[in-house]
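Below is one structure, written out as structure tokens; comments come after it.
With one protein chain removed, the remaining protein chains of the complex are shown where they sit.
Up next is chain A:
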Amino acid sequence: MSNPASTTTAKAPAARLALRLAALALLLATVGFWAAKGAHTGWSQNQVPVKQTDEITGIEFVTYEKRFVPGVEFLGAGTGLAGALFVISLLFKRKSTQPSS
């Protein structure tokens, strides 16, 4: 039979590690996705303006392409959530080491 107390202490470092890995993965995924989609420093866009020129008149005009471009609030939310996961991981105490006599 296993000791319940030792099971709990064994779970704590595992949860701590899992949360930290999740936080790191979320941070990398958020920053990577934001950078890959153009590192847009404004708010998120769900329509992207595309400039075009009319051949005969020379008029520059804009058409909108339906596409999601993550902005700074997306980056902020992702990094904030990653930070929150890291903070939660601190709540799980390290496995206490027995002093050697």
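One rule holds for everything that comes next: a residue touches a chain if its C-beta (ideal position, glycine included) is under 8 Å from a C-beta of that chain, and two chains touch if they have at least 3 such contacts; residues count from 1.
Methods note: contacts and distances are computed from a predicted model.
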Inset, instruction - Given the choices "Tryptophan synthase beta chain", "Lipid/polyisoprenoid-binding YceI-like domain-containing protein", "Cytochrome c oxidase polypeptide I" or "Dihydroorotase", state the protein name listed in UniProt for the chain not shown. - result: "Lipid/polyisoprenoid-binding YceI-like domain-containing protein"
Legend entry - Positions on chain A where the hidden chain makes contact: 42-49, 54-62, 64
